[in-house]
Structure formats: structure tokens, C-alpha cells
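Missing here is one protein chain; the remaining ones are kept as they sit in the complex.
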Amino acid sequence: MQVTRRQFFRICAAGVGSSSLAALGFAPGEALAEVRTFKLARASETRSTCPYCSVSCGLLIYSLGDGAKNAHKEIIHIEGDPDHPINRGTLCPKGAALLDFVHSPNRLRRPEYRAPGSKEWKPISWDDAFSRIARLMKDDRDKNFIATNEKGETVNRWVSTGMLAASASSNETGYLTQKIARSLGMLAFDNQARV
Amino acid sequence: MALQSLDITARSATTTPVPTARQTTKVAKLIDISKCIGCKACQVACMEWNDLRDEIGTTTGIYDNPRDLSDQSWTLMRFSEVEVQPGRLEWLIRKDGCMHCADPGCLKACPAPGAIVQYSNGIVDFHEENCIGCGYCLTGCPFNIPRFSKKDSKAYKCTLCSDRVAVGLEPACIKTCPTGALVFGSKEDMILHAEGRIADLKERGFSNAALYDPPGVGGTHVMYVLQHGDQPELYAGLPKDPGISPLVSVWKGIAKPLMSLGIGLAVFAGFFHFVTAGPKEIEEEEENRS
Amino acid sequence: MTNHWVDIKNTDLVLIMGGNAAEAHPCGFKWVTEAKAHRKAKLIVVDPRFTRSAAVSDFYAPIRAGTDIAFLGGVINYLLSHDRIHHEYVNSYTDFSFLVKDEFGFEDGIYTGYNPEKRSYDKSTWGYQIGSDGFVVTDPTLQNPRCVYQMMKAHYSRYTPDMVSSICGTPRDDFLKICGMIAETSAPDKAMTVMYALGWTQHTQGSQMIRTAAMVQMLLGNIGVAGGGMNALRGHSNIQGLTDLGLLSNLLPGYMTLPGDGEQDYQTYIDKRAFKPLRPGQLSYWQNYGKFFVSTMKAWYGDAATAENNWAYDWLPKLDKGYDLLQVFENMHQGKVNGYICQGFNPLGSAPCKIKVSNSLAKLKYMVIIDPLATETSEFWQNHGEYNDVDPAKIQTEVFRLPSTCFAEEDGSLVNSGRWLQWHWKAADPPGDAKNDQDIMAGIFLRIREMYRKDGGAFPDPILNLTWKHRQPASPSPEELAKEYSGKALKDVTDPKDATKVLVKAGEQLNGFAELRDDGSTSCGCWIFSGAWSEKGNLMARRDNSDPFGIGQTLNWAFSWPANRRILYNRASCDPSGKPYDPTRKVIAWDAATGKWGGADIPDFKPDSAPEDGMSPFIMNPEGVARFFALDKMAEGPFPEHYEPMESPLAANPLHPKNDKARANPAARVFKDDWATFGKPDKFPYVCTTYRLTEHFHFWTKHVRLDAITQPEQFVEIGEELAREKGIKAGDHVRVKSNRGFIVAVAVVTKRIRTLDVAGKKVHTVGVPIHWGFMGIAKNGYLTNTLTPFVGDANTQTPEFKAFLVDVEKV
Partner (left out) sequence: MSKLIQRYTAGERTNHWVVAIAFVLAALSGLALFHPAFFFFSHLLGGGTWARILHPFIGAVMFLFFIAMASRFWRFNRIVPADRQWMKRIGDVLRNRDEGLPEPGKYNAGQKYLFWVMVISIPVLLVSGIVIWQPWFAPYFPIWLMRLAVVVHALAAWVVILGIVVHVYAAIWVKGTIQAMTRGTVSEAWAKYHHRAWYREMTGK
């Protein structure tokens, strides 16, 4: 057995250390250790797609609870889906931070209404909000709908109310929104692709 | 409780031998700076996985944010704009964080039993529940990595996601890295991977491309591929030849047994002096005479 | 993207220009690093700034913002004058040999037919010579001076390396080095991919920039091949899908277009879009337009759409002009708009010239915000100090703010940049009372419909007849909607060749758009998505990631439109005889034994058309070939020409120094009052460009703590030379002002922004990231669009965010 000078000192050190310890009769700490417990062991896993850019990174969303009736699903961690052919588990800084998007303190939680000239939001029920918005839209449409232009051509358009559609909502939302907007005769209608 | 989720090689301030029969594969993280875009995904993934949230700071005129490592930021990007070849700007971006030295200075310096542990796979882990907050690890580290928490006065640093590695997953930063600048595997494989990368870089004109696996700390379990392997200082001051400070080596090396021995000898010397030479007593008559 | 993200790994050369993929699409960019690592590919970055993409590039060259056409025109000139093009490809698959009308011309920067008052062209001369057989006249020898090849060569001969360097500020040698690298990929077995994004779209001549790059790719034979293509990196998760579904002012689903006022007759509307072939033997797939249109109308109006009422054609609104975002804000500014709904869109942050947008919004009677986050737009009326200094008392707009769900709280599909439709699943309930967008849209619509049913009103027919076959009417499910846009047979659909053979039974989901019919027997909400949910189930939810051909074509992962095809124009990856140009990257090939095209992809071609039939690969074009000469499709001319940005540091276009009409894009629309808002270089001497940072996503992630930590505070970037001139140090606060307003931010002084030598003068660039605002948990800041001009691309009206003028001063 070869012993370098350094090892020799180490052996000496250990020897002196342990012998003095033994001499004093005190038990040293056990040379054992445990890592932090893996936090996702039985969390629920849901597959999703990142809502930011168009790379469409696959996500694994982990939530507390196993889906039991009395467990409220709380998202505790989001990471990349290793099976996804594009991102293969990777996520950019935005994707890696999605947990804080889901739980952002600036998430809207209930419908709100701001009256003309007011400085503040007031809560409003969904039902009241829908009814009031529908009323405003119908009144504007009835008043400003253009069935025919000055040449007498049928044009059936409504351009005094406009809409900007989302950039991150699903195809299903987009399709429904498109149907509704066109059925109302809306033309002032764009999505984020315009900018 | 079976405290053996990973087999260990060393445990701070512990003099009994560790169970060494089981030797797990040595792992390593390889940081290929030539692929790093400095996106900070690793920073975010690290905070997210480890349930950390640093302060929302300010911008100081550079891209580095947060400005430094902290108890909440265990890794961060350091950006350097350099012109090695005149007129050819390079933006070198180095992920800074614990290097997981094979000969960890922090562990050597640590006086608290079990506050710092080196697993047999090479990970050097801080166990804050055992940390007493003395800050000795700061003096032991050749890379200036451990950071003190202002809240609990305990030292924190990258764990290489020992909790993930223990269940067979890669660390969070590795998984998230969009460009594959971070890779993880056995240290042997990582060295091979680095050789391939270095050959590629040499073909692209980086004739000094090299692997950074400094022998001064016995090699590291976090290694870099550097385009300019001859000048690691270009990368936000990466030390060229790091090692545990000789002061710390003496202090937690030879001084420890020798000084303990010295004190012990002094005590024994007194004792044996007493039993051989005996006490200095004034004779009774002299006492009475006075 | 003509190709898709994973396919980038098959490339030999990546050109990132007009984009910053590493920064804005890091996880897609990985396929660039893969190509570099495993194919020894090279990466070129051309950008006004040394970006994060440039940090890992093999070669970087600076360019003045807004001069990309000059650069790429110079590349075209280099390729043509050095004859470094893919001859067989351009001769067989492009309009090289087509003859252009004799009346067509170009003089001092202006094409024939220009009307300076209207700032638009009469495009009647912009066409091919049509022979007596109805087909385009060609000259396969390419000698005729009116053939597209000769005309293009003459057009770009002006784009000499010196001219390019003078306009762009790119050092001449850098430019030539890049030309040389690009030219290498003219070899049939080499491919270059072009990755671009808003760095090209957000210019007054953005569409033409993209077109010029596409022309470069065509010359090199890089379209349709693995590792090639023109790859637009879309900015948002479903901006592709929402565009595919036609959520733009002039579109219907699947890139069908709304009729104009003049198109009163249904059949004329269809015929104008169902192009007849312009060369013999060509497919001209848009000939099926009628099938797509009728199926969409059946999906929308069900039994109410009949042959008798032209499938409810008249129910569609008709366009008298464009109603793009800029036009609508102009109308709003003029008080012509009363209501505005913002569904997940933050125009106060995203639209140009904040002061105009803010004043416009204040003229609305009502505004509805549907969003998961508290956006700036939702509080445009609220005083937020220096960042939004308005008086709420003076703003009479009624505002509703409705909380919607985010991705983690809903099921549904998104379309990525590579056209993949992918399904995602709900992981948790939304916070508080938030509802998903479908429920919100249904909530509003069903109430309007009920009011019309009860009270009547203006033209209620389309509203009352809109199909609404949802099991829970107030909550249309994503599954129901997906099945609706994917399409189903209303009656048995039979094989056109054999009427007894039923392809799809009545009531069943369709397999694809080939099964669509124009007799009302099929219903399909978006023809290009057809087959996404067939009788086999939800193909968008498929998760088999196997890649049997090794080139990243995971055909059983999700669903790609059209028809699950991954690489568009893939017929062009083969030579005219049907053999792949590069067998090692074979996408498809002709199999004479089976009489079919096949391989690693779904052929973008008539699957049984033998090479001898002479059908050309670009089946959506009536010519069958790709066009260098854009006919009348572009607003400013058939060949892209460099024009200065609307706000430019140069007094004249160096290509046309004497013609002021050709200084900036002559066809760009400018509203009357906006001319006065443009700045001149005497007061605003620096070129400003706005952009994204990798740590943030638009205006969302300032609400996200982890991202706010990594980039907490607004900053602007200036070069060292400008900083020295102005006495600015890194970390100082500076004011950046345009003729429309100012912002104050921390200065980042960097080597990465170079001062350029442009037409004999020094031009400094100022970089302004966009991510801050007055809402959020990051440090509050100014909306960057305070600075930007209210003018857009002549074709798309996408605002010119990438090149305008500012001044900078230390605060």
C-alpha cells in the first residue's frame, strides 16, 4: 500500500482525532446523510403545452393530491415533457417560471366593472356583466349596422364595435370567437398576429 | 430512519469512517459555454425546483440579474463582452454555481457534523438543518460559491438537485437547458462528450478550446467546455488554477491534530509533572516560622 | 414555417436575420445547436445588435435596422452574377422562364401604375404574358429580356457589395463572406434554413423583406427540402392557429378571404379564388375553394345554409376597406368606434404610438377585457403616475374586466409555428371565479341572441341561425368545437370516381379536406384543420414520438396541417424525375412500383401524379411553380426593392437619391394626421429598434415573480461610442424620446451595439426592450410603444416597431 505524504497526514489526523474522541468517551455523529425528499412522488401529472411562444414546448404539470374528491388540486411544479419531440424536456426561462404565472398575484379572480369617470373597480356578477355587455353590444349593433352601402350593395357589416382576439387561447376558443364575430357582422376584428 | 438515500464519501466534521462498500457512479454536469445563450432558464428552473425566490432587484447596466449568488440564487449567468481577436466580439456567458469539487474546501472547513456531505456519486450537498452558520465554508471554497442567508444565517448553494438525482432524475437546470449547453451523466461520459465538443470548437477556429476540470481541487463534478481554455479568467474571472487556500488547508489539515495534540500534551505534561516532581509545597516549619 | 422545429437539425447553414431565435425561441433554437453539433452546420446572424443568437454564431455581421432588402438583394445579385444557383431547381420549379408583360416597368424606384395621392398602385401591368391557349408564355432558354430571370438579374444588378455596405452599414468583407457561405448551399445536397420573426415583419416593407429571403432560398433550391425552408418563428403559442382560423379582419378560416363590397355575386366570389391553372398539367389546388367555403358555411349555419341562399353568402360581412388594428384605432381616434373587446390582447402595450391608442380608447363607450392577468389596457383610464398620466374623471368609457383561465386550467389545442395542432389538458381549477374563454364568449353571445329572438333588431338572421349544438349551451366543450372545425359528413360522402363507394358515412367525422364537397353534404369549420379529429379520434392528442426515418418526422405525434404534412412543398426536395436531391435527407420520393409518392412525410402533391405528368411542386399556385415575380400579390411591386424606413437617418434612399417618392415605401398607408408625428433626423438622429428579451414574454411575465427576478427593471441598450459622446455610463438613467413621447430607463452600455458607417455618415442604434409597463410585479416602467410610429407594412399593416428615430439624453 502506497501512502502519499498527504494521505499520511490525513491518516494521522484521523487517528489522532478518533483516538482523542474515543479517549474522551463521546460518541461521534454517524457518518450518514439523507437528501431532501423528492417532492413529486405521488403528485398528479398533467400534460400540457407552454402558452408563450410558438415552439409549443410540452409540459408536465404537477399538482397536489391524487384527484380524490376532497383534495383541491394545487399546482406545485411545472417542468418540461421529456417525450415531446421538440423541447425534449427543456424549457426556457419563461416556461420554467410558469408556476409563478399560474399563481401570479395579478391573476384576475372575479369580474369587475369600472363606471364612466370612476377611479375604481367594482365587483360585478358574471350574470350582470354578460347582460350589460350584451345590451351595450346589441344597442350599438342595432344603431350602427350597415346592411347596404351607398351603392345599394348588400354588405351586412358592423364596424362600430371591434374585437381583438387572443394569441394564446385555444383553437376551440378561436373558432368559437370567429363564428360569433362574423355572425354579428364584425369586421374590426384582429388577433395578435397583426402586430 | 434509513439515512441512506445516497451513499456518501465524506461528511463534514465526522471522524468515523463512512460506509464505503457501495460505490455509485460518479456523475457530472458539463457546461458547454460555446452553446450557452445566457437565457437564464437554469436560474429559473433552479429557483422553481428548490422553492426559492430571490428579491426582485434593479438593473445596474448589465444583463447579470440577480447581481450575485445568494441563499435564493444558487446559480446565475455571468456575462462578459470580450474581443480575443480584435474586431470579433464574443459574448461569453458563464453559468456560475457550485463546482462540486472532488476535494471540497467547504466540507473541509465545515465544523458542523453532517452540514456538508459528499455523496459517492460526487455531489457535495449542504444540509442546512445541521448547519450552525459559522461561515467557514466560505473560506474553504476556492470558487466563492456558498452564500449566507440573512434570514436564517445558514449557508446555501447548489445541491446538484441531489433529491432529483437520488430518484434517478437529472438536475433541474440540466433538464431545462434549451440549447443543451448543460449536459449531465457519468463523469466519464461527460469527459468524452467534452472531447467531442472541443474537437468541434477547434475545427471552428478555437484552437485553445479545452475542458475545465481543475486538478487543484481533485477535479470537479461540474465542468466547463471553454472556447479559450488557456484564459479561463475571460469568463467573468473563472480561476485559472483553483485550489483550497493553503491557509485553510493548514487550518483544517495539519493544524487540527497537531494543535489538539499540543493541548493534550500540555495537560498530560502537567499531570505527569505533578506525579513525578510533585507539588510545590512549603515545608511546615517554614510555614510556622513566618 | 414551411418546415418545422425539429427539422432544423437537418440543415447545413442557418441564417438568423430579422429575428433572434436564441432569445425569443430558446427551445426551438436547440435544433440549431443540434445541427451545429451533429451536422457541422454553421450559423450566421445578421442583426443590428449582437444578440444572444449571435453569441453562439459562427459569423455575425451588423446591419442597420430596416435595410434587410438591400442586404438580401445584394445576396441575390451575388448568387446570380456568380451563377451560384441551383439550376435544375429554378428552371423546373420557378417562374424563371415566364415572360412578363411588356407594359410592366420600373423607374427610379417606382413601378408602373403608381398613384402618389392614393399611395397605391394600379397593378394591371404587373402580370405574365398570357398566350392564346390561356397559359403563360415562357422562354426556356432564359434569353428573352422579358423573362423573369433576366428581369430579376437586371433589377438586382444595382445591389452591388458597395451599395449594400453603404445602405446597410455592414462591412463589405463581412457581407461578401456571408454571400460566400450562403452560396455553398446552392449545391443540391446542401440546405440552408432561414429563421426570422418580427425583425422582418415589423417594418413598413416587412413582407417584402421576407419575400426577398424566400427568393434567395428559391435560387438555392432550399425550399421543400429537409433542413431548408422559410421559417417564420411565430411569437405566441397560438398565433398560428388563430390566423389559420381566420381571426383577422379580412379572413375566413383556412386562408379563405371575406368578400369585398363589389363581390355581390356568389359564383364570381368563388371563381375569383378558385384559380384555374396557368400552365398545362398543373393542379392549382385552390380550385377546390368552393368545397372549403361551402363546408365552412355548413358548419356555421347548418341547415340554414342552402344552395338556394348561396350557402348564406350574403350573411357574411363585406369589406369596403381593411379593418386592421391600425385602421380600427384610427377610426376609434376619429370617434367612429363605440365598443371594443380585448380577449387576451393588451393593445395599450402592443399597438404603436401609445398616446394615440390611449386617446382612442378614451373615446369608447364601452370596453370589455377578457384576460387572466391585469393588463395595462384594462387600466388605461387609471392614473399610474408618470407611466400613465391620465385623468380618470375625464374618461367616460365603461370597462368590464372578465377573468379568464390560463393554459393550465383548460383543455384544448394550440398550433405551433411548425403547424402542429397539439392538445393539452386541464390540470387545476382557475383562481376565484375565473371562467374559460368559451364560457365567456357563450355567455355574451347567448344573451345577445336571446335579445334578438325576443326583441328583433338589425339583421338577426346570422345570429339566430348560428349553429350551437352544444350539450351545455352556456359551456361549449373543446371536444365539440374541435370536432366541428375538423368536419363531418352531413350525408354519405362517396368516391367521385365510384359513386357507390361510400368514403364517409353520414354523421361521421371526416378524414381530411379531400373529402369536402361543395354540395352541402359536408361540414367543416376550418378546412386546413380537417382530419384533426376523425373517426380515429383526436389526432391532436397523439403522443407517439417515434422517428423511424431519423430526420425528425414524428408523423404520429399530434397532427400537422395540412393533412398531417410536416414539410411544405416537399415535392421540391426531389428532382423532376422524382429522386431526392439529397438521399441522406430523403423526405419523399416517387415509387414507380406502387405509382405513389411516399417516404418520411405526407407528400405535398397529388400522391399518384407520376413525374412524367409534368406537374410542378407548388400546387397552391396556378402556375405550379414558385414565383420570383410576385404578380399583383404585393402592394409595392413584384420585385422587392429597398426603401428606407418611414423614419430614417438618411434624407434619401441611396438607390434613388433624387426621387423623394421612393425614399420610404411608396405604398405604405399613412393616415393624414400621422405625417406630423414622424420625426426627422435633425432632431432625432438615432435609429431605434425595439425587441424582446429572453427572460420575458411580452407584457405577461412582468406579472411572474421568477421572471421579474431575472430581469427586474426597464433598460435601454446603447453602444459604447454613443455613450461616450453623450457622457452616459452603464447604470445611468437616460431619456429616450421620439416625436411621439419619451421613456426613461437604465442605460446598458455595450460593445454589442456597433456604430455603423452608413452612406458616409455614422449611425448609432438604440435598443429598447419592450417588456415593462405600469402593471406587474417587476419594477414599473414606460410602455415602449410610447415611442413607436403609427404606420405599418404596406401589405399586412404590421406596425414599424423595428426601425424609427429617437434622441437620447442622460437624465
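By letter and in written order, the chains are A, B and C; residue numbering begins at 1 in each of them.
In the analysis below, a contact is a pair of C-beta atoms (placed from the backbone, for glycine too) under 8 Å apart; a residue touches a chain by one contact, two chains touch by 3 or more.
On a predicted model such as this, the values are computed, not experimentally measured, just so you know.
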{"item": "Options B:134, B:169, B:211 or B:236, residue touching the unrepresented chain", "value": "B:134"}
{"item": "Hidden partner chain, touching residue among B:15, B:34 or B:227", "value": "B:15"}
{"item": "Listed residues B:126, B:148 or B:206, member touching the removed chain", "value": "B:148"}
{"item": "Residue among B:19, B:215 or B:262 touching the omitted chain", "value": "B:262"}
{"item": "Contacts of subunit B with the absent chain, listed as residue ranges", "value": "13-15, 109, 111-113, 130-136, 138-139, 144, 148, 150, 153, 245, 247-248, 250-251, 255-257, 259-260, 262-263, 266-267, 270, 273-274, 277-282, 286-290"}
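Everything below uses one rule, namely that only the chains that are shown with their structure count from here on.
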{"item": "Whole-Å gap separating subunit A and subunit C, where each centre is the average of the chain's CA atoms", "value": "25"}
{"item": "Subunit A and subunit B, separation of their C-alpha mean positions in angstrom", "value": "34"}
{"item": "Cα-centroid distance, subunit B relative to subunit C, in whole angstrom", "value": "48"}
{"item": "Per-residue multi-chain contacts in subunit C, two or more chains", "value": "26-27, 30, 694-695, 705-707, 710, 777"}
{"item": "Residues of subunit B whose C-beta touches two or more other chains", "value": "39-41, 43-44, 48, 178, 180"}
{"item": "Subunit A-touching residues of subunit B, taken from the complex the two chains share", "value": "1-6, 8, 11, 13-19, 39-41, 43-45, 48-49, 113-114, 117, 119, 125, 127, 159, 162-167, 172, 175-178, 180, 253-254, 256-257, 260-261, 264"}
{"item": "Contact set on subunit C toward subunit B in their complex", "value": "22-23, 26-27, 29-30, 32-34, 36-37, 40, 50, 52-56, 58, 60, 694-695, 705-715, 729-732, 746-752, 777-779"}
{"item": "Of all residues in subunit A, those that touch subunit B in their complex", "value": "9, 12-18, 20-21, 28-39, 41, 77-80, 82, 87, 89-93, 95-97, 99-100"}
